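Missing here is one protein chain; the remaining ones are kept as they sit in the complex.
Chain nomenclature is as follows: A, B and C, assigned in order of appearance, with residue numbering initiated at 1 for each chain independently.
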Amino acid sequence: MYDLLFLVFALPLAGFLILAFGRGRLGENGAAAVGVGSVGGAALVTAGLVAQFLGHPPDGGAYTQVLWDWMKVGGFTPHFALRLDGLSLTMLGVITGVGFMIHLFASWYMRGDDGYSRFFSYMNLFVASMVFLVLGDNLLFLYFGWEGVGLCSFLLIGFWYKDAANGSAARKAFIVTRVGDTFMAIGLFWLFRSLGTLDIQQVLQLAPQAFDSESGRQAVRGIALLLLGGAVGKSAQLPLQTWLPDAMAGPTPVSALIHAATMVTAGVYLIARTHVLFELAPDVQHLVGVVGAVTLLLAGFTALVQTDIKRVLAYSTMSQIGYMFLALGAGAWSAAIFHLMTHAFFKALLFLSAGAVILACHHEQDIRKMGGLRKTLPLAFWCFVVGGGALAAVPYITAGFYSKDEILWQAYAGGHMDLFLAGLFGALLTSIYTTRLILVVFFGEEKTHAHAGHGVSYWLPLAVLLVLSTFVGGLIHPPLEGVLPAAPGEGGGAAQLGIEALSGSVAIGGILVTALVYFTRPRALLALAQAPAAQAVRRFWFSAFGFDWLYDRLLVRPFFWLVRVCSGDLFDQAIGTIPELLRHANVLSTRTQTGRMRWYAASFAAGAVLIVAAVMFRG
Amino acid sequence: MNGIALLPLLPILITSATIVVAMLAVAFRRHHWWNATVVAIGLNLALLASAWLLLPEFLVRFLPQFAGAAGAPVIPRAETPLLVVDAYSAFYMSLVLATALATATLSYAYMEGHKGNREEVYLLLALSALGGLVMACSRHFASFFVGLELLSLPLYGMIGYLVKERRSLEAAMKYLVLSAAASAFILFGMALVYAQTGSLLFTEIGERAGGFAGPDHSMLLVGGALILVGIAFKLSLAPFHLWTPDVYEGAPAPVVAYLSTASKTAVFAVLLRYFVEAKAYRYGGLLDVMTVLAVLSIVLGNVLALMQDNIKRLLGYSSIAHFGYILAAFIAAGPLAVEAVGVYLLTYVVTNLAAFGVVTLMSSPYGEHDADALWDYRGLFWRRPNLSAILTVALLSLAGIPMTAGFIGKFYVFAAGVDKRLWVLMGAVAFGSAIGLFYYLRAMAQLYLRAPWVRKYSAPLDWAQGAGGVMLLALMILMLVLGVFPSPFIAIVQASGLAGQ
Amino acid sequence: MDLVFWIPALVAIVATLLAVTNYNPVHGLLYLIVSLLAVALIFFRLGAPFAGILEVIVYAGAIVVLFVFVVMMLNLGDAVVEQEKRWLKPRVWAGPAVLCGVLIVELWRVVWPAGATHPLSDAVIDAPHVGVALFGPYLLAVELASMMLLAALVAAFHLGRHD
Partner (left out) sequence: MIVPFEQVLFVSGVLFVLGLMGILIRRNILFVLMSIEVMMNSAALAFVAAGNRWGQPDGQIMFILILTLAASEASVGLALVLQIFRRFKTLDTDAASEMKG
């Protein structure tokens, strides 16, 4: 079974190639069959791998498949190899399993779109790149996959490229994540210089000794910081978070797959993968937690006041990834990955049902124009209830509770009180904005006429994800023992029960308070909301704490100014002289091509004379 | 000679038989498809035979578990003093034969529209390929010289094949005169070497040359230099390169595909064997001269190509530069150099065949000229996406972009050069690659521009069904496979090392 | 001074110089024949009678005659002589002549180093010797030479066609 590992990567790639070279000749059904089928095949293989892995784990907890040696030149032998262990298996399950559901849903969602097969070719390429990212045994290949998913994200955000706004959103996402990627690339170079290898296992083994000196500690701090830069960019954490809300310009299945379930969690994966480096630099690791905590609060406040259904979910994604970073910072590696998995389930569910709502409301995304949809769209409503419950971490019956509670408990047990309190307050914010979203969209008076979708590719993905978002998903425990170090507070007993009770009551309390406010509408509160100060705060929150404005003034405009100043200056001319010289050389040398045979023969004879002379004198 | 002794000569024998049969076939009935098929079948058989010769050596290296299946190897074996068939010659014979086959396929597509006699081109092609085979096996001045001339003589006919076209005739005249002069240089050089050593056999020359010292071996050295002059002409190394663009422009496109690949490959094969077996590597003077030739070729070839608007001339200039790169690897000497040269030639042949193949399919002797202006390729992507894809990959490969064949070749050149600390040469290679990128991309960009005007040249509509189209697609795949998964090909090249190394 | 060698040698050099510089193609060809005959004499002197005879028969007798045929076919008359006079100005030949002079000096230095003299033998290597070698170790070369002639035949047939 392990031998088939390469198929997980090869099938989506083949799907991409077929769709790309088919260039729309396949028709919608053909494109759907190829696009969904290839990911489905990959999911099947993954399921087989999971069964095998749980039944008969490979020696040492990891299986390596060497695909081929690229070339052997002297002592230089780069090889392509895939490595499967508990962590990558978990990621594979999420990517192919959730990915398959989203593909299936998309085959319904994208019907009638001009770029139907183009859409699936990008999506397949994305899945292939993401699989490559998590299976690569080498940080270089991880980086290839990293750039590959970035490219697909760019292509898919700008999928409806005829609208200029989508194009600029795509460019923004690309450039902002690129900033992070650059940090990461520098970090990788530095790592390679220090250790002489980018093979992940070797890096993890060599690092403790190699960095066991004062200068070594400085180096590993720098490397970890740079890798964190890459993770922050990809996972939309502070301060590189501004691209994610704009990325919602892409089709909703893209938001579900790339900008909620998989790609944006790649940063979490990267940090977990290189956990040894972060453990060697404790202050950077704590910084990871702080970044997560601040992001989760910031995004939580912002989500409170958003009016676009997808932006609410986008900010919520940001804040949930903040939880994962918080967990990483607290040393709760497994809890972070666990939350990554459950989050993939319920956030994919939420995005897909949001897509169903949007389509039902004729591409309306403003929640103020929706309302009372629970009667016309019962399936979407229940999906939102369960998914929202999981997001708000309703105790015991939802998947999100188990993972979020684990994070909070580990933060508490590890003595990270700052992170713990931030997480707890974030849980309150989460339950409030989630409840607000559901109430506004599905209760109250009906403002538009919605028509529900139908067909197996519509309800099956929703149903599967719905089940996974309940406590069923919480029962799945990723096999991370041996891959990631144990967290400080395993098997907590009574203290853990206390934390559970606390976080559970915070979530329930948030929901109840919000519902109370919504249904009773106390006059005093409404008046308070109308106050100028409150409006200002609302506007401030609505603009996500003004980061876009700040970056525009601080970076974008000065950059454009610099570009204007620099164009046509001395540097440019200095660099321009090289092509100018070459052009002159070209003109001169072209004159030797006279087309006359005698001249050619003369150059021949002259060359011969010179060569004979040179050989005679040189000996 | 008994039957077993003849087995290693099979590729040469089959090719000769093909020539005779093809001549009889033409005499019997002139029919384009039928005559072309006879030659193609013969060349295929010869290719199979030479691949079969190489197989045992390859299996030992790459799939040891199957090594027994290929039977006892019949090579290496010396056939008279003139020829030796070893893995090295089997590799270069296969390369030449495969190129000849590809050329035959392209010629078929090209000659369909030709008004005059179309059949002789295959006959000439097979004769020229025979010359290439002889060169790949030659270890003696007589076979070297006969092989070289057998390679070149039919080329005069092929270059001037379109007798009604002035440019074709002009190209044939230039090539004939200059090539004959180059042959005379080689001959005189051989005579000097023979005069000094008393032997025409490479290995014996190497042995006897060891006994000379000081000014005593100046005749040997100058003889070697004169041979080098002639070879440099055939390989179009600067300053003997001036003929190249003119001949490339005037000759029919499939002939250029052959001229730029097979003929140069065979010449390089014999040069390498001569240098190794006659131990010419020990003469610093010759190596210095070759360094200068390589640097000049790289710089001039790339600079000349910079603003070129004719794609055949552009590829001609680029081939000047590419043989500069190969020479750079060659100068590095040592086992890695033989490997580097082999890999580079392989990737170069595949790439150049694809590039000229596209030019061939775009052209047809219906019109006055081949479709050789870059102008003709503007916006090709919107009319012929498949042809554009092939040309794009070929240009990327020529530029040496990673994941294409050209990258592997260039990587080897660097590996060999850095291994021997040839910094001047490596600097030239890096410089050439950098400016090379400019004109390859410049040509490539033309393919994707929108063309508002009516097209002037077009490939036949059913080109993909034609053998030429299929072959080009195969070449494109080969270019990518070579870039991504080169190890079996590298194993083939490693299997075909020279015994003297 | 071996006059039997040097007289034909000087004749060959002078005749060749005249052949390549003559204005009239037919005169040039006649000088070429003289030069080839002189070289044939040298061959006899060098103990290679077979080569000498082939030189007369094939070079002078066949190849040059081929040239003469072409000259006759093209009907090159006095106009060509006038044209050649105009083309062969010192401005044209001065540069190449200097180049060739340098090359001659170089070759002279190389092939005729001071003091080193290898006398040639009087032994004759006649037709039987050559024949035995030709159809022994050089058998393949003979076969390949026939292929070369075939190639020339096909190429010349195609290029020379009238239509």
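In this section, a contact is a pair of C-beta atoms (placed from the backbone, for glycine too) under 8 Å apart; a residue touches a chain by one contact, two chains touch by 3 or more.
Note that the structure is a prediction, hence the values are computed from the model and not measured.
*Asks:* Going by the touch rule at the top, give the shown chains the omitted chain contacts.
*Replies:* Result: the unshown chain touches A, B, C.
*Asks:* Among A:27, A:196, A:498 or A:595, which one touches the chain that has been omitted from the display?
*Replies:* A:595
*Asks:* So one chain is hidden, and I want to know which residue out of B:7, B:48 or B:187 touches that hidden chain in the complete assembly.
*Replies:* Final answer for the missing-chain contact: B:187.
*Asks:* For subunit B, enumerate the residues touching the unshown chain of the complex.
*Replies:* Counting only subunit B, the missing chain is touched by 141-142, 145-146, 149, 153, 156-157, 160, 163-164, 166-167, 169-173, 176-177, 180-181, 183-184, 187-188, 190-192, 194-195, 198, 200, 245-246, 249-250, 308, 313.
*Asks:* Tell me which stretches of subunit C touch the chain missing from the display.
*Replies:* Subunit C touches the chain not shown through residues 2, 5-6, 9, 12-13, 16-17, 19-21, 25, 28-29, 32, 35-36, 39, 42-43, 45-48, 50-51, 54-55, 58-59, 62-64, 66-67, 70-71, 73-74, 76, 80, 83-84, 87-88, 92-93, 96-97, 99-100, 103-104, 107-108, 111-113, 116-123, 125, 129-130, 132-134, 138, 141, 145, 148-149, 151-153, 155-157, 159-162.
*Asks:* Can you list, in ascending order, the subunit A residues touching the missing chain?
*Replies:* 590, 593-598, 601-602, 605
Going forward, only the chains that are shown with their structure count from here on.
*Asks:* Taking each chain's centre as the average of its Cα atoms, which is closest to the average over all protein Cα atoms shown?
*Replies:* Measuring from the global C-alpha mean, the nearest chain centre belongs to B.
*Asks:* Go ahead and note the Å separation of the Cα centroids belonging to subunit B and subunit C.
*Replies:* That pair's centroid distance is 32 Å.
*Asks:* Could you tell me the distance, in whole angstrom, between the mean C-alpha positions of subunit A and subunit B?
*Replies:* Between these chains, centre-to-centre, one finds 49 Å.
*Asks:* Using CA atom averages as chain centres, what separation in Å is found between subunit A and subunit C?
*Replies:* Computed from C-alpha means, the inter-chain centre distance equals 80 Å.
*Asks:* Residue numbers in subunit B touching 2 or more other chains?
*Replies:* Touching at least two other chains: 218, 222.
*Asks:* For subunit A, which residues are shared contacts with two or more other chains?
*Replies:* If we look for residues of subunit A contacting two or more partner chains, we find 606, 608, 612, 616.
*Asks:* In their complex, what parts of subunit A are in touch with subunit C?
*Replies:* Answer in residue numbers: 602, 605-606, 608-609, 612-613, 616.
*Asks:* Inside the complex, what are the residues of subunit B that reach subunit A?
*Replies:* Residues 173-174, 177-178, 181-182, 185, 218, 221-222, 224-226, 228-229, 232-233, 239-240, 242-243, 245-246, 283-286, 288-289, 292, 300, 303-304, 306-307, 336, 385, 408, 411-412, 415, 419, 435, 484-487, 490.
*Asks:* Could you list, by residue number, the parts of subunit C that touch subunit B in their complex?
*Replies:* Listed in rising order, the residues are 106-107, 109-111, 113, 116, 137-141, 143-145, 147-148, 150-152, 154-159, 161, 163.
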